[in-house]
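Got a structure for you, written out below as structure tokens; questions coming shortly.
Removed from the display is one protein chain of the complex; every other protein chain stays in position.
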Amino acid sequence: MDLATLAELLSATLRISTPLLFAAMGGLISERAGTFAVGIEGMMLAGAFGGALAALLTGSSAAGLVASLFTGMALALVVALATTRFRADQMVTGLAVNILALGLTSFLLRGLFGGRTPVIRLPTLPAWPVPLLGDIPLLGPVLFRQPPLVYLGFLLVVPVALYLAKTKSGLMLRAVGENPEAAFAVGTDPQRVRTLAILAGGAFAGLGGAVLSLQEVGTFTDGMTNGRGFIALAAIIVGRWNPFGAMAGCLLFGAVAALESRIQGWGLPVSSYVVQMVPYLVALGLLAGIGRSSKMPGAIGAPFLRH
Amino acid sequence: MLEMRGIEKRYGAVRANRGVDLVVPEGTIVGLLGENGSGKSTLMKVLFGIVAADAGTITFKGRVLKQHGPAQAIAAGLGMIHQHFTLVDAMSVTENVMLAWDRAGWWLRPKDIAREIRTTSAAFGLDIDPDARVADLPHGQRQRVEIMKAILAGAELLILDEPTSNLSPPEVAGLMEVMRKLKARGHSIIFISHKLDEVLEICDEVVVLRDGAVTGRCPTTGATKASLAHMMVGRDVTASVERAAVEPGETVLRVSILSRSDAAGVARLKDVSFSLRAGEVLAVAGVDGNGQTDLADCLAGLRVPTSGGIDLCGLDITFAPVRERLQAGLAYIPVDRATTSLVPAMTVADNLALREFDAAPFSRAGFLTLGGFRARARERMRDFDIRAAGPQSPARTLSGGNQQKIVVAREIGRRPKVLVAFQPTWGLDPGATRFVIDQILALRAAGGAILYLSAALDEVLMLGDRIAVMHGGRLSPPRPRGDVDVTEIGLLMAGIDPAGIRAA
Partner (left out) sequence: MLDPGPLVPRPAPAAPTPRADRLRGLLAGGGAQTFGLTLGAIVLALVITAGLILLAGKNPVTAYGALLRGAFGSLDRLAFALNKSTPYIITGVGVALCFRAKVINIGGEGQIALGGIAASFVVLMAPASLPAPLLLSLAMLAGAAAGALWALLAAFVFIKRNVHEVLCTLLLNFVGVLLVSEVLHAPLGEEGAGFPQSPLFPRAGWLPGLIAGTDLHIGILFAVAAAVLGHVLLWRTTFGFRLRILGASRPAAAYVGLSAARSTALVMAIAGALAGLAGGIEVSGVHNRLIEGFSHGFGFNAVAVALIAGLNPLAVLPAGLFLGFLEAGTLAMQREVGVPSSLVYVIEGLMMVFVLCAVGMGARNRKV
């Protein structure tokens, strides 16, 4: 493999990892507070749709980004209400929300345009090269000549990590995820914290969806997230519920996906379908290898019951 | 510093506190002594604001505490160290302190907090490492973290509820040191315990509770263990049940040097040995947390002993699975009705079949014979007077007493060779309690061997042909009921060897 191909591969890896990263950050916040983030697939899809729609209607990508935050949060609100107020099972509610998102986005896509699928052709966000840094050989184009959401995604990891590790609010959030009774004993309201965490997760996941529709593809198609949300979940687990670990996980899956789509061109005697299976098998293998991680938030999955 | 006067508290028909007075001066350690159900926990819950008293006053540092909750109690300067800690295992000591502490601010400065922790730790001899993860800390250390949290929150009166129940002897000594340092700095402590020697060692004054009322109050300097034990337990053997004279048969259960250490390496059972004969009840007294659960679960097959052996009628069942033990004739009434011995969502009939459903009359070739379920249910409901709308009523609709009747009917109805009963009357009203006791005696008369573990001394004294005491994972040598002295039992329950006293 020559240097140019490597650079191209690395650059693609970063771009492909970005939506995963947003979704993983969102899912991470939700899970650290004690709610399984199975629904981020649906929230991502909602964000992709909202972003595309807003950008189409207003002609502004920025408006699309803002809209994606809200559409992601709208679906997150459903999860939050169901799991905290009504004590619905977290995992299956996430699944239900995924189905709901699929239906709603497909329906609204056609329904709001008189029953026919509109042609959405949006300009994809161009690369924002960083002056000087972008000219470094090899690393320059990889790290500093990327579309803006890539920068945002990777930069976001730091504030998320700082929030969780260094702020009182983040400490409370983690306590709610580990032992909500202990948090309750010091005056926190675990239901409130979990709800806010789920909403934040929805916002992040929505942004991740916007990356797909506004930055990568330039349109919205039914079910376009295609399981990325679940890969993000696997990245969270592989990363042991740590922001930087999850980032590494996303990069890993992004690299596998980048490789997979380029392997065709190399004429290897491997079927493209088998290659497409690799990310999922890798995820399964990693999960199996890790087994039950002690880092999983202790109280995840259990509704908080006030005595 | 603290004055509680005339505290009254009722739970339904039970008077948990009857006109209790408690005075704690500044800089003293007052011991609150009593066995299970004596009212100590209720009194402290009232003090800390977890429950409200029906009558009585509480004055703390000149201020009256009324209708208060834990938050106000903490703000006033009270600190309570519960038996079950509210610590987040996965976090460090520093993080746990920051969680509880308002002064930590929105941007955490763990280094500063850690420094404060170290200072306080040194001052009180707590020996806490701020960076340690709580999950890695032994029980004794976790307790100290809780104490630290209380001190940092400004507690002047600390309530320690059975603090030594899970501590090893060196940890106990360490705790005593900490308590002395606290006292030296002007703090007061209420030390709740059932262990006489500890109370005598560390407390300035002792208040003894029994059945909700104060039965004695004296400074520790003048007290003797025997007098305290009598105040704690003082009753005669009540022979209010009719006990058939049964000649014990052959030995059916032999337990040899059974020991068990839990996952943290703490020894929960230490060389427990006893044998049980057909037609006799071995009643074991002891306060919760002294190894009874481990013994019962090891016998039933729910936990694995670390060493030793269990032999049932010649069959070695030390590591046998539950099914094998059932087939060999073992029955088990566990203490937990809500999730273990019963499935509340299932019907009465289903619960009655819970342990034997894959054999006749409940099933045949893998298919359930519902007629068999119903027939057995009707039979048991009649014989054991289980009050329910019908065999298909869900068990959760029954009263606690009737739920336990299901368990008793199931386990005793099989005419087991050996029955292990662990607190079978827990949470039952007197009528249901009487029923359970009658059933156990009936099983005894029919030739069954029963190991009866309970914290209720009355029952132990009523039921046991032989009586022993569990303390600290050890079983005292069983004594025939005629040879038993109640005060001695009290001493044994409190961890003191009566032989030592008699010799003195």
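Some observations on this one:
Think of it as A and B in the order they're written, each chain with its own count starting at 1.
Note that in this section contacts are C-beta pairs under 8 Å (C-beta built on N, C-alpha and C of every residue); 3 or more make two chains touch, one makes a residue touch a chain.
All of these numbers come straight from a predicted model, not from anything done at the bench.
Among B:Asp54, B:Asp358 or B:Asp438, the one in contact with the hidden chain is B:Asp358.
Taking the complete complex into account, B:Asn402 is the one of B:Gln143, B:Asn402 or B:Ser454 that touches the chain left out.
Considering the whole complex, the residue from B:Gln143, B:Ser341 or B:Ser476 that touches the absent chain is B:Ser341. Seen from chain A, the chain kept out of the figure touches residues 36, 38, 78, 82-83, 86-89, 91-93, 95-104, 106-112, 114-115, 222, 227, 230, 233-234, 237, 271, 273-274, 276-277, 280-281, 283-284, 287-292, 303. Residues of chain B in touch with the missing chain: 12, 300-302, 321-323, 326, 332, 334, 336, 339-343, 345-347, 350, 353-355, 357-358, 363, 366-368, 370, 374, 378, 381-382, 385, 387, 389-394, 396-402, 429, 431-432.
In the analysis below, only the chains that are shown with their structure count from here on.
Across the interface of their complex, chain B is touched by residues 166-169, 171-172, 174-175, 178-179, 181-183, 185-187, 295, 297-298 of chain A.
Contacts from chain B toward chain A in the complex involve residues 70-71, 86-91, 95-96, 98-100, 104-108.
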